[in-house]
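Shown here: the complex without one of its protein chains, the others still in place.
Chain IDs A, B and C follow the sequence of writing; residue 1 opens each chain.
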Amino acid sequence: ELGGFIEEINNVTPEYVRSFEFDSKLMPSTWIVVRIDGCHFHRFSEVHEFVKPNDDRALNLMNLCAVAVLEKFWEDIVFAYGVSDEYSFIIKKTSNLYQRRANKMVSAIVSFFTSTYVMRWNEFFPQRELKYPPSFDGRAVCYPSTEILRDYLSWRQVDCHINNQYNSCFWKLVASGKSKREAQNSLKGGQLQKKIEELAIDYNKLPVMFRQGSSVYRDKVDTVLTHEENGNSFESKGKVIVEHVDIIGPTFWLEHLNVLDE
Amino acid sequence: ELGGFIEEINNVTPEYVRSFEFDSKLMPSTWIVVRIDGCHFHRFSEVHEFVKPNDDRALNLMNLCAVAVLEKFWEDIVFAYGVSDEYSFIIKKTSNLYQRRANKMVSAIVSFFTSTYVMRWNEFFPQRELKYPPSFDGRAVCYPSTEILRDYLSWRQVDCHINNQYNSCFWKLVASGKSKREAQNSLKGGQLQKKIEELAIDYNKLPVMFRQGSSVYRDKVDTVLTHEENGNSFESKGKVIVEHVDIIGPTFWLEHLNVLDE
Amino acid sequence: ELGGFIEEINNVTPEYVRSFEFDSKLMPSTWIVVRIDGCHFHRFSEVHEFVKPNDDRALNLMNLCAVAVLEKFWEDIVFAYGVSDEYSFIIKKTSNLYQRRANKMVSAIVSFFTSTYVMRWNEFFPQRELKYPPSFDGRAVCYPSTEILRDYLSWRQVDCHINNQYNSCFWKLVASGKSKREAQNSLKGGQLQKKIEELAIDYNKLPVMFRQGSSVYRDKVDTVLTHEENGNSFESKGKVIVEHVDIIGPTFWLEHLNVLDE
Partner (left out) sequence: ELGGFIEEINNVTPEYVRSFEFDSKLMPSTWIVVRIDGCHFHRFSEVHEFVKPNDDRALNLMNLCAVAVLEKFWEDIVFAYGVSDEYSFIIKKTSNLYQRRANKMVSAIVSFFTSTYVMRWNEFFPQRELKYPPSFDGRAVCYPSTEILRDYLSWRQVDCHINNQYNSCFWKLVASGKSKREAQNSLKGGQLQKKIEELAIDYNKLPVMFRQGSSVYRDKVDTVLTHEENGNSFESKGKVIVEHVDIIGPTFWLEHLNVLDE
């Protein structure tokens, strides 16, 4: 029986079948951003009763997954920025992760993130079982200079800010008895800052995580000390930390030159 | 504070930042194969004490995940073939899933597969906790004709067969007291069929799942009947089933013309 | 002096510099269309006083260049279709020309076409010197099946037909004393067939080259005879011919099965 197996496909070589595979290698010496997004998380957040407009358990679970990603891919990923159900991972210019093949790189990161999300879910939602498997999709984008990479990150943080203003107003209106449709209409085309004042939302009192998203990176200082103490010569990875800071202005980057150090 | 946010990035438009995104759209009217592979599953299978050379609990979990993928993406994925820690999903020629963007498509499928794997793990390994998050990577390949697609699937099933012969011999040798290195050396360059006879392995008695892998597809017959009964006009999805059959010869495909029906 | 040359670039290996090169290999087993278009030929045709709406000297020069391309790339290009200042070359599915690298393939074909155009110009325009160097650009598109390839060719021939109807009306109006702008306005949104009747253009009397474009391919019949006579065994290339025929309907293709023979 088994012999027949092989004979029947004699004319087709694995080389021929493999010739259809294509390299989607990302350009060397460029920053790679792998951005992941929850698939249909609008519905997922409803089914699992997330607090609106921001559920800090859900956000902290996202952050924990991002930390896990930075720990696992510590040689390649130097920074991550997350807001809502999205996370952007910054892969350093010199990385050769999966030979920079886009599909493999994106899918491996998304898969590990997802796996961690499901495994650690009940630490954040102890009373609530997952009703169905959550999933994320991802994509990769290259940026040829640190300047444009920072423009990308600024864009995401501005988006965080605008969405948060909008959602704060929207859910305040809903809480006040309006239907979702009425709330939506009342926010159409208007200036968000004005609306915030009208609705008496003390925006700057909102938790900084909601307003500025989460930045994940390696804190180098402590680990260098440890390093000297034991006289060990392997390169320290640093502890991965989560902070909620302004990444648009220069301050953060000047104080953390090592993060995007080329 | 917030106003400053926006002003500082005035010169950078989202359009500019987004201009770096690139389409990796897969060619229309071609079969797409999304193949996923376990990341470092050699180690994962040792840590989680999989039975060697084949652990039917692990394989059945893989199969269950593949069934879940076909149920979720029922409009686009028509067939899947799995062996060991890999699975190939066949997306139909006319599919416009994620506008055929490779990164999104691959990552979404890999993510959902992973999510299901973790959520359903303890149905198959009830006494064994996951020690760390398992992950998979994926890639996409296009095939312009059904003939070449079938060559691809034949290649995977031949690979299943060869690997299974090798592993059956290897673990029999180890069971007989040889070290892994000795077992490896004794199999180098030799003809596997001869070795199988020498080692008195009754190969054809091995479970067919080990020898032929798992084929996952929709069984149309029953559902068409149901369909007629209630006079309902929406297209029936069919029940997704797992079988262990020869997909190299023409028989299976002739009996299931609908599966790769263009 | 020369030693310094080498030393200064010691740290940069050719491998590093070459790692930025990327493969743009076109999918195997698909038809490749390389389509070339005149760059700014509107102006070129005015400066060189082409007859309007169709200049048969200019078209015949294009055709001669296409024949030269088919003769040079006789192992790879099986058909070409041209109209106005554009030409589409059909490269067979099994071709491995330039390892199917798009940039090389397109540029080599465009370059040879251009070179022939300039060298042979004065055979068609004996009294008129080239005033500046004409140029063409090109692109490549893959089609996974013969059916879609024929759809592509049909699309080009329909375009030829529509443009020719439009231009026949336009230049008739201009000849009758209208300004170009008036002619344009009078044709806006109207039905071309009706306009043709109004303007008493005997459309079907126009040369068939203007109405159906030019098809270039190898005529196999004669050459097979020659072949038998001298008992030579090398594969005959066939004579490359230019015809003006309907390539939308099935007749042409049924009578020339060998052309797109897979």
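Just so we're on the same page, contacts are C-beta pairs under 8 Å (C-beta built on N, C-alpha and C of every residue); 3 or more make two chains touch, one makes a residue touch a chain.
Treat the numbers as computed from the prediction; the structure is a model and nothing was measured.
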{"item": "Shown chains touched by the chain that is not drawn here", "value": "A, B, C"}
{"item": "Candidates C:Pro134, C:Gly213 or C:Gly238 - the one touching the absent chain", "value": "C:Pro134"}
{"item": "Absent-chain contact - pick from C:Val17, C:Val51, C:Ala175 or C:Ile241", "value": "C:Val17"}
{"item": "Residue, one of C:Ser29, C:Ser95, C:Thr116 or C:Ser214, that touches the chain absent here", "value": "C:Thr116"}
{"item": "For chain C, the residues touching the chain missing from this view", "value": "1-2, 4-6, 8-9, 12, 14, 16-17, 20-22, 24, 36, 39, 68, 98, 101-104, 106-108, 110-119, 130, 133-143, 148, 151-152, 154-155, 157-158, 161, 165, 193, 203-204, 246, 248-249"}
{"item": "Residue ranges of chain A at the interface with the undisplayed chain", "value": "27, 29-30, 142, 144-145, 148"}
{"item": "Residues of chain B in contact with the chain not shown", "value": "19-20, 22-23, 25, 27-29"}
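By definition in this document, only the chains that are shown with their structure count from here on.
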{"item": "Rotation angle (°) superposing Cα atoms of chain A on chain B, nearest 5", "value": "180"}
{"item": "By count of C-beta pairs in contact, the leading pair of chains", "value": "A-B"}
{"item": "Centre distance in Å when chain B and chain C are each reduced to the mean of their C-alpha atoms", "value": "44"}
{"item": "Mean-CA-position distance for chain C and chain A (Å)", "value": "48"}
{"item": "Shared interface positions of chain C, touching two or more other chains", "value": "27, 29"}
